[in-house]
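For this depiction, one protein chain was excluded, whereas all remaining protein chains were kept in their positions.
Each chain carries a letter (A, B and C) given by its place in the written order, and its residues are counted from 1.
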Amino acid sequence: MKPAGPILVVEDIVKRFDTPDGALTAIDRVSFDVAPGEFLAVIGPSGCGKSTLFNVIGGLIDGYQGRVSVAGETVRGPHAALGMVFQEESTFPWRTVIENVAFPLEIAGVAKAERIERARHFVALVGLAGFERRYPAELSGGMRQRVSMARTLASEPKILLMDEPFAALDEQTRLLLGDKVLQIQQELKQTTLLITHNITEAVQLSDRILVMTYRPGRVKRVVSIDLPRPRTSEIVSSDAFGHYVAQIWSDLREEATRGMQDAEAHSRRERATP
Amino acid sequence: MAETGRLTRAPALVANPVMLLRVGLIAAVLALWQTVSVSGLLFRDVVPSLGAIAGALARLLVDPGFFGHLGTSALEIAVALVIGGLSGLIVGLALGANRLLGKAFEPYLYYLGPTPKIIFFPIMIMWFGVGPGSKVAMGVISCFFPIALSTAAGMRQIDRVLIRVGRSFRAATWQMVSKIYLPAMREPIVNGVRLGFGVAVIGTLLAETKLSNRGVGFLVINSYSTFDMPRMYALLIIVFMIAIGVNALVGRLGAGRPHIKS
Amino acid sequence: MGRLRALAGMAAVAVFLSTGAAAAADALKVTIGQRGNWDSAVVHLGSKPGIFRKHGLDVESIYTSGRGETLQPVIAGSVDLGIAVGTLGAIAAYSRGAPVRIVGAQATGAADYWYAKATSPIRSLKDTDGKTIAFSTNGSSTHSVVLAFIKEFGLAAKPTATGNPSSTLTAVMTDQVDVGWASPPFGLKEMSEGKIRLIARATDASLVRGRTIRVIVAHAPALAQRADTISRFMQAYRESIDYMYGDGPQVIKDYAEFVGVPEPLARRVRDEFFPKSLLWPDEIKGLDSLMEEAVAFKFVNAPLTEQQTKEFIQISGTPR
Partner (left out) sequence: MNGARRLAAKLAPPVLGLTTLVLAIILIQILIEAGRINRFVVPLPTQIAASFGRVIAEENVLGRFLLTAGEALAAGVLLTVVGIGLGVLLYRFRLLRLACETWVAALASAPLVLMYPLFLVIFGRSALTMVMIGFVAALPPVILKTIEGLAGTRRVLIDVGRSFKLTQAQQFWKILFPAALPSMFVGIRLGLIFALINVVGVEFLINFGGLGQLINELAERYDLPGTYAAICFVVLVSVCFFAVTGWIERWLRPAD
């Protein structure tokens, strides 16, 4: 095994869905790979099949063409080396923060004392030390999303897979949480694949950005982000940052417009009530 | 700060008027009963005075024989709830987990659910005999339906993302059930058990009124057939109190964690 | 010497206990309808002085709310005997092939009585034209009595189903029905308090006097396999009836306690309403008129043949 080779390889993925209007191609011949320690973002407008791609890589859906492999091993079902952070609120409301974070260790059969100890480390890592005994309902949305992230990190995945983890949060919280992610990545050298529709977020965090087209989702362009590391959210005020954002928006604008027109046409057909 | 201040002060402020109102309402109901009883508007012996009912209640509570009957009924109901509850839970989980099974068999459960179970009693006697068996069977068929249906519905209401979380961590099926499905469905299951408890009590006691020489249902019908109305009301009051108590207890179990407002 | 006697005493106790245990081997399960009636209290009252035990029987009684609930367990074989099963119901079950046999009469004639509110102008059956007369439910023995009243006395009264004595009493007292029915001891207290007035007895109808309205039935396979046990039960049953009509005061005391009424009232129930012949199990009377009625109330499609009747009615024990 070559240490320098890619740890995640995605080859020629095609995924179609049956819908009442006929077959719909969600993603079409998507290929890329991720090197160890790399932070890669996949960006695209709503409806470009980002979440489908996320589920395919995470092994949560099958019935697609192509191949996903992790460290040379083909993915069939959820893979131990992949840790997923979901877009939706996904903390267990019946578990405290520490119990949530210890969940993957519990599934793996780690003894109670040890898993609590290890979970404590990850709770501290996402900056929630002191909240161990709280229930999710007692926390803010941003804090809950950090609990989810700590939970996934606690399973010590080789690759962290995140699906718009900050989509439900406000812009300022999102920037500050971005700092947290940067810091964690610095500390753990965590290989990360981030799915997002937020340009600032993608540029702020990534080494490379994959821009997708609107339906069917294809890889439109790959942009390398040569911003210095370690970074913080202050980078958003730099010229280089603005340049990247402008460049990616010019690629995305056309796709987003197509998406919006498509959605309007769809609503007109459905005569959906408000 | 203001929030916590309100939280600590509010119950003290509200509790008193609530208690007052409750006492007032009970007093009003009792007064109404007594008025009807004294007025003779309804046949006197059927609406006995509060004194007569209280006397009967006191006599019941010092009668050790009564607690034997109460124990019999309680045991029958408990066994019925365990058997009916567990089978309801398993069937509910199966129907909720599998779309095909759910669509194929749930309609039948919905049709049989509202069918009054007492009509099956002649059959239950023949199947399970005249002893506690037929009463337990009545309790079981009564509580099976609400528990199975609310488990199946609860299963479908589970936030899908929680299931995906479990799968992403490669939880085994039993881990999914014990660590995700059941805790996530606590509320619908507890509600199902509450409903199930109510109908199990009704099913078991009605069966006892029809055929038995033990149990509270037997005492009720025996008091009625000898026209000892104060004793009958005293028995009903005790049954109601116990039902209300158990219901509150189960309800407290179900309240559990605060909800996340989405 | 004293110790020897004590030992002998203990041995006697041990023997008694072991025979008791041996007797328990002959266990019989029975369902009994109409709890509280004098006629259905035979097993209870006879067990008190140990009459059934003496015959080597351990009888477990389960009371029912009457009618079908007494018979259904017998058909299914979950009890051996059913006591106070309506004769029509037993005939219906037998005619449809159910494994039941009549082993004795339980009530011949009826102790039921009819009454009106004390303030009502009705004093006898003659005053009931255009009024409502209660019976329990369609096809019950009280139904046939009311129909017999109407027929034999040429009444123009309206029969009305009102259910059991309790709901009938409330219906009478709240003027929902003019004439109610009850089975003693129910209502005797109200009668002595002057709240209600007796206007007729079931036996006023000649049809009813000579008719067995309730019977004792056995599960057919049980009867075939345990003929001796059931025969001993019926002997004990007859002995219990003899005891109930003996001079001893204890039986009245036991009955008064059983139904929760004062002793004088309990005595009145026996002496005024239940002649011994009503309880005697030896003969099923009035079978022809019962068959007619069974057809009329759709309990059977056709009367039983002689052959069938012979198989169906097998009086157990030794009739006298």
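As a convention for this text, contacts are C-beta pairs under 8 Å (C-beta built on N, C-alpha and C of every residue); 3 or more make two chains touch, one makes a residue touch a chain.
None of the values given here were measured: they were computed from a predicted structure.
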Exercise for review: Pick out which of C:57, C:92 or C:133 touches the chain that's been left out of the picture.
Suggested key: C:92
Point to revise | Residue, one of C:72, C:128 or C:141, that touches the chain absent here | key: C:72
Practice item. Identify the residue among C:167, C:231 or C:289 that touches the chain left out of the display. Key: C:167
Check your understanding: Where does chain C touch the missing chain, residue by residue?
Key -> 67-68, 71-72, 75-77, 86, 89, 92-93, 96-99, 137-139, 161-163, 166-167, 170-171, 174, 176, 297-299
**Study point:** Residues of chain B (touch criterion as defined above) contacting the omitted chain
**Key:** 14, 17-18, 21-22, 25, 42-43, 46-47, 99-100, 102-105, 107-108, 110-120, 122-123, 126-127, 194-195, 197-198, 201-202, 205-206, 209, 217, 220, 224, 229, 232, 236, 239-240, 243-244, 246-248, 251
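Simple rule for what comes next: only the chains that are shown with their structure count from here on.
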Check your understanding: Whose Cα centre is nearest the centre of all Cα atoms in view?
Key -> B
Check your understanding: Can you give the whole-Å distance between the Cα centres of chain A and chain C?
Key -> 81
Study note, to complete from the structure: In whole angstrom, the CA-centroid distance of chain A from chain B equals 47
Practice item. Could you put a whole-Å number on the gap between the CA centroids of chain B and chain C? Key: 37
Study note, to complete from the structure: Residues in chain B with touches to at least two other chains are numbered none
Point to revise | Complex contact set, residues of chain A against chain B | key: 58, 60, 77-78, 80, 82-84, 86, 88-95, 103-104, 106-107, 135-138, 144, 151-152, 155
Practice item. Spell out the residues on chain C that touch chain B in their complex, using ranges where they run on. Key: 29, 31, 35-36, 61-65, 68-69, 72-73, 75-76, 78-79, 164-166, 169-170, 173-174, 186, 259-260
Check your understanding: Which of the residues in chain B come into contact with chain C in the complex?
Key -> 42-43, 45-46, 122, 125-131, 209-213, 218, 221-222, 224-228
